[in-house]
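One chain of protein is taken out of this complex; the other chains stay put.
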Amino acid sequence: MYGGGNTFEGIKTDHLKQEDPILLAAFEARIERGEKIEPADWMPDLYRKQLIRMIEQHAHSEIIGALPEGTWITRAPGFKRKLALMAKVQDEVGHAQLLYSAAETLGKSREQMIDDLITGKSKYSNIFNYPTFTWADCCFISWLVDAGAIVNQLANAKGSYGPYCRALERICAEESFHLKYGHHCVIYLAAGTQKQRDMFQEAINRWWAPMMHFFGPADKISAHTEVLMKWKVKMSTNDDTRNQFLDMYVPKIWELGFTIPDSNLKKNTETNRWEYTEPDWEEFKKVINGDGPCNKERLEVRRIAEERGKWVREALLTKAMKYVMPLA
Amino acid sequence: MSNLALKELLYKIADDQLILGHRNSEWTGFGPLLEEDIAFSSMAQDKVGHSQAMYTILHQLGEQVPDTLAFMRPANQFHNCILVELPNGEYDFSLIRHFLFDTSEAIRFEMLSQSSYQPLAELSRKIRGELRYHTLHANTWIKQLGSATEESISRLQKSLNEALPYALGIFEESPFEKKIIEAGIFEGEKELQKRWVKKVEEIIQQTNLSLPDLKITIPVFGGRTGKHSEHLQPLVDEMSEVFRIDPGAEW
Partner (left out) sequence: MNSLDPRVNRLPEIGNPQNIQDKEQLDQFGTFEVFVQPKEGKPFQHEGALHAPNLEMAYILAKETFTRRFTCTSLYVVDTRNVYVSPITERDQNAYDLVENVSDQSKEKRSFEIYHLLKRGKQHVHVGSVKASTPQEAMSVAKNQLNAGKVFNIWSVASNDIRFTSDEEKELWLTLPEKKFRDAADYKGGEKLSSFLERRIKESNV
């Protein structure tokens, strides 16, 4: 699951001038023709670096994203939910594996990426820095956070880098089950007892603000990313994806009789865009830089998992082994 | 033929699968390697899925629906062996338990493929491939880690020593043992244990581990008759936490 937004701060395009102009022109022409860039192709340094950063953050978001839902696996109510949640969270770990692999084709090893996650060097989607208090919070993530991620992923699947696109195709195919499962859970809560309805309404009240942050800061305060859009690394603006999400899912939430804690939320029928209270971008900055309810815990869990697994990995390493980049 | 004997057999197998599947699912997201995390989770799903199939057979025999059987019984009504309810410990304990239990499960279902009770024979044929993967996975990991570093060998040995008495609890005989065997439903725990020992020895011999002398290992019984360790009730409480908010509700 990937939120985006925070990735593209402060891009310096000056070293583009140092790249071979002929190679750069051929590279850009290829992208414009709609051809995919493959690992063995020449690519400008900036493209490589930004892609590594973006794919790596996506991968970290998946592995961290496994935690707020993972906590409900042992408590899922009934066989259907238990099995589904086990499979869904497993998929998130699987997506992390696919994405690390794609990023590795650009020259950074998986171990280095995981190390950067634990030491705090690399970021992940901010929404996972919040706790899932109840089963309904878990359902909110399974439905709406996944829905948001899918909006991003479908856009990125049309990007220029071959390995990332292949990974996203596979991910999108698996996500269709996640989305349907999430909606199914929420329908049952909505159609259930008053306690169940209240549980989900309270979850919406807690999660709406983080959900609005999910797509990243408003375009007007975001970094300039024109070159990344030209290179089909960034496929859509933050506001566009946010608007798309609202368009698809606010009606579905209202249909179930739930309220959304934003009295300004409505669709402007003239502009065809959704209007809403401007999210608190200072809060977003605070949390993404480490001061959220679960940041410490999320990284601590990853750190402990790596520590516990150390003896296993050491026992498996042999001299005959050599790390090489995946081919595609 | 006493339905009680058959139900007792079904319950203990189903409960083993559910509790172990539940325990193994606790590793999802916390595994030592990404790819292994994924594999372990698949096997946990298989186990939970198998238990659901078994509870479905029980329901056809007049017991309650699977969700009720799994989420509403108190710990002292579960018939799983104590081995599967023990906490996961570190990966060495979980792998050893996976190896010891899945070796017996594969043999048990191989034996059940000849069962005179059709639903069991059918289920056994169906899940053959899944159990094949479970034992392939366990054997590969035990052989790999059981011959690797000093640390991996000593960890596995310690876990093996600790787990073995509990593993013998898998084969605690039922009061209906004779009836089950005579009716051709299952060839019995004694036969299962015999084949299991042979298989376990075969794998252990390929490592630097040693199997403790089974003749002097005292089995830990009790699980089959509802006498559990202090670990099962908290597990059951956690598993049914949301379900019990409103057992009548649909989730």
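Letters are used for the chains, namely A and B, taken in the order the chains are written, and counting of residues starts over at 1 for each.
To be clear about the criterion, a residue touches a chain if its C-beta (ideal position, glycine included) is under 8 Å from a C-beta of that chain, and two chains touch if they have at least 3 such contacts.
Not measured: the values here are computed from a predicted model.
> For a quick check of understanding: of A:Q18, A:T269 or A:T318, which residue touches the chain that isn't displayed?
A:T318
> Thinking of the whole complex, not just what is shown, which of A:Q112, A:T193, A:S222 or A:T237 touches the missing chain?
Looking across A:Q112, A:T193, A:S222 or A:T237, the contact with the absent chain belongs to A:Q112.
> Mind pulling the chain B residues that touch the left-out chain?
26, 30, 33, 35-36, 38-39, 41-42, 49, 87, 90, 126-130, 132-133, 136-137, 140, 144, 238
> Considering the whole complex, not just the chains shown, which residues of chain A touch the missing one?
35-38, 40-41, 67, 70-71, 74-75, 80, 83-84, 87, 90, 94, 97-98, 101, 104, 109-112, 115, 118-120, 131-133, 162, 165-167, 170, 173-174, 176-177, 179-181, 183-184, 187-188, 190-191, 255-257, 297, 300-301, 303-304, 307-308, 313-314, 316-318, 321-328
Rule of thumb we're sticking to: only the chains that are shown with their structure count from here on.
> Measuring from the mean C-alpha position of chain A to the mean C-alpha position of chain B, what distance in angstrom results?
37
> Using the touch definition from the top, list the residues of chain A that touch chain B in their complex.
Touching chain B: residues 63, 66-67, 70, 72-79, 81-83, 86-87, 89-90, 92-94, 96-97, 100, 135, 185, 188-189, 191-193, 195-196, 301, 304-305, 308-309, 311-316 of chain A.
> Show me the residue ranges of chain B that touch chain A in the complex, using the header's touch definition.
22, 25-26, 28-35, 37-38, 41-42, 44-45, 48-49, 52, 66-67, 70-71, 90-91, 144-145, 148-149, 151-152, 155, 238-239, 241-243, 245-246, 249-251
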